[in-house]
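Removed: one protein chain of the complex. Kept in place: all other protein chains.
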Amino acid sequence: MKHDILIRIVTIIFQVFIVVTIVFSAIRFMPGDPAVLVLGTEKGADPEAVAEMRKTLGLDQPFLTQYIDWMKGAVTLDFGQSIFSGIDVTESIMERLPKTLELAFLAMILAIIIGVPLGIIAALYRGSVIDSMVSALAAVGISFPVYIIGTFLILLLSFKLNLLPASGYVSFSENPLEHIQRMILPALTIAFGLASTIARMTRSSMLEVLNKDFIRTLRAKGLNERKIIFKHAFRNAIIAIITIIGLELGNLIGGTVLIEYLFNYPGLSSLLIQSINNRDYPLIQGSIIIIATIYILINLFVEIIYGLVDPRTRKQNR
Amino acid sequence: MEGRETILEVKNVKKYFPIQNNVLFNNNTDYVKAVDDVSLSIRKGETFGLVGESGCGKSTLSRLITRLIEPDEGEIIFDGQDFVKLKGKSLRKERKKIQMIFQNPYESLNPRMTIEDIIGSSFDIHGIAKGKIRRKKIEEVLEKVGLNSKFLTRYPHELSGGQRQRIGIARAIALNPKLIICDESVSALDVSVQSQILNLLKDIQEEFNLTYLFISHDLSVIKNISHRIAVMYLGKIVEISDADTLYESPMHPYTKALLSSIPIPDPEASFQRERIELIGDIPSPVNPPKGCNLCTRCPFAMPVCHERKPELIETEKDHIVACHLYTSNSEHMKESTVL
Partner (left out) sequence: MLEIKDLTVEFKTENGVYPVLKDINLTIKEGEIMCIVGESGSGKTVTSLSIMQILPSIAEITSGEIWLGNKNLLSLHKKDMLNIRGNEVSMIFQDPMSSLDPLFTCGDQIVETIRTHKKNVSKKEALDIAKDLLKNVGIAHPETIVDAYPHELSGGMCQRVMIAMALSTEPKLLIADEPTTALDVTVQSQILKLLKKIRKDFNTSIMFITHDLGVVAELADQVAVMYAGRIVEIGDVKSIFNNPEHPYTEGLMKSIPKLNEKKERFYSIKGSVPGITEMPKGCKFSQRCSKAFAKCFEEEPPITEIYETRKIRCWLMNQKGD
């Protein structure tokens, strides 16, 4: 068991290392010079000023030197300063990370609460009107772009019904009620699409499990239908659902930029996009590494859950 | 069958599959000894039966012979050539001569291809025929397996199990092979369909002068179709003899146990017969016993059986056994029905 954990940790470090190296190399191949961007269009036209800025930013060093320097800092979570704003990268990220995490988890929980029961019902009443309705709704949720759903919800719940504020962020410590109010619309927008995916997956996973041989045995044992569905079928179906949840959760950490723009939400995604536009290397690197690490950790977590739920994935001790 | 030339010779072939024990610093690799030092020779024109239960290695052996997987050790001499050493074009050329018919008629045909394409692909891969000639050859082959040309445009899911198996046979004979390996080719079929397919196989063997390696776990089928039979257990050959002798006077305790566990379709005989039974369950192929593979279950086990693996020796003409009961100076143990 100990060896197991050790291997896992080593693997994670290795994975992060690879991500880091790829990111570091890739962004230096992007067109555009950060020095020019920092200086602005006027001064940026002057080659001498550019060269000077490049020196200040340390961009004139050979690749390997830049790499090693940065790595030294990275190990202590010092990702340098933003080229654009001069603010500590770690500070910028840490300002936004908790907000992104909060939104992601809230959205995911909503999506699960909505999606899983709908998926189960659709599976149990397969072919019926309910099933068709759920499938239709899911199709809408998956195919509609998130900014359309978001805009629609804003129009409906904010403008028409005046239930919730349209955008902006207020921290919990400032005003707990308003904080929650302002989180609902963005979370709901994300949850709509997510719930659709989860519902579909739940439905097909349940149907697959219900067709299995052991379900027939359970019926033959005289178990009532409810026990068969919840104690046995659902538990078997959950494995596929957990996989999806893990994947989607990862996406939520770095992929919510449209939501953030729409609702003016200060998340990690928009920070990343901004930094890419600015060719702000340190900030790009820092953000991506944090996002990638979280993704990898989520994967690890999912694997551990597999082991808990499914005895077939545990290491054989016999 | 004597005096005929040997078409396939397998010499001391081994295939061990590693299982990673994922421990970081302790590279402890266990091996599944799927095929453990197997030797046999098949004569031209005969049907050589290979029988054994699940996990004995017979399917792995068939894949080694066709080089679908590579042996770790040993030689395979097919039609006079060192089959293991061949590569590229020459391997392709020799490959045409060995074909395989698989077990599951529901899964061994590509569901997206028409019957014409399935059989035709054999010709296409070896660049043999095109256009009209190809079409004609396909029709000829279909006829040989008892199907008419209206099957050309059909898809596998439209055919019954028996019909699909006929397509499998058609595909195998399309290239005029010399050796066909039937890997449990009738096991998934109903009894009445099974007899039809077995008859077809016999007819084709006669017409094309084919040699068969017939693999099965069903002893009754094997007895009726094979000239000689080899019995495998846990990766090793335990007995080889001609069909009649094997059933009339089996030597190896495993063969005896196998024969005595086949249910006989005759209530009277079934009631009266002698039973040799093995104790317990089959051991894991990862950790076979140090001595004879059967020693933990054999009702006749002696101390030497736990110590040393028995060699294959010829006890009477054309009858080979690997068992300490028959080594040089030991006398036969009295047969007794145990337990």
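Letters A and B name the chains as they come in the text, with residue numbers starting at 1 for each one.
We adopt the following convention: contacts are C-beta pairs under 8 Å (C-beta built on N, C-alpha and C of every residue); 3 or more make two chains touch, one makes a residue touch a chain.
Just so it is clear, the model here is predicted, and its values are computed rather than measured.
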Have a look at B:I42, B:I138, B:V193 or B:M232 and name the one touching the chain we're not showing.
B:V193
Check each of B:R67, B:H217 or B:K309 against the chain that is not shown and name the one that touches it.
B:H217
I'm checking contacts with the chain that's been left out. Which of A:L223, A:L247 or A:I273 qualifies?
A:L223
Pick from B:L68, B:I262 or B:V286: which residue touches the chain that isn't shown?
B:I262
One chain is left out of this view; which of A:R8, A:K72 or A:R235 touches it in the full complex?
A:R235
Under the stated touch rule, tell me which residues of chain A contact the chain that is not displayed.
212-214, 216-224, 232, 235-236, 309-312, 316, 318
Considering the whole complex rather than only what is displayed, give the residues of chain B touching the chain that is not shown.
53-54, 160-162, 190-196, 198-199, 202, 217-221, 223-225, 243-244, 247, 257-270, 277-278, 280-282
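Methods note: only the chains that are shown with their structure count from here on.
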Geometric centre distance via CA averages, chain B-chain A, whole Å:
53
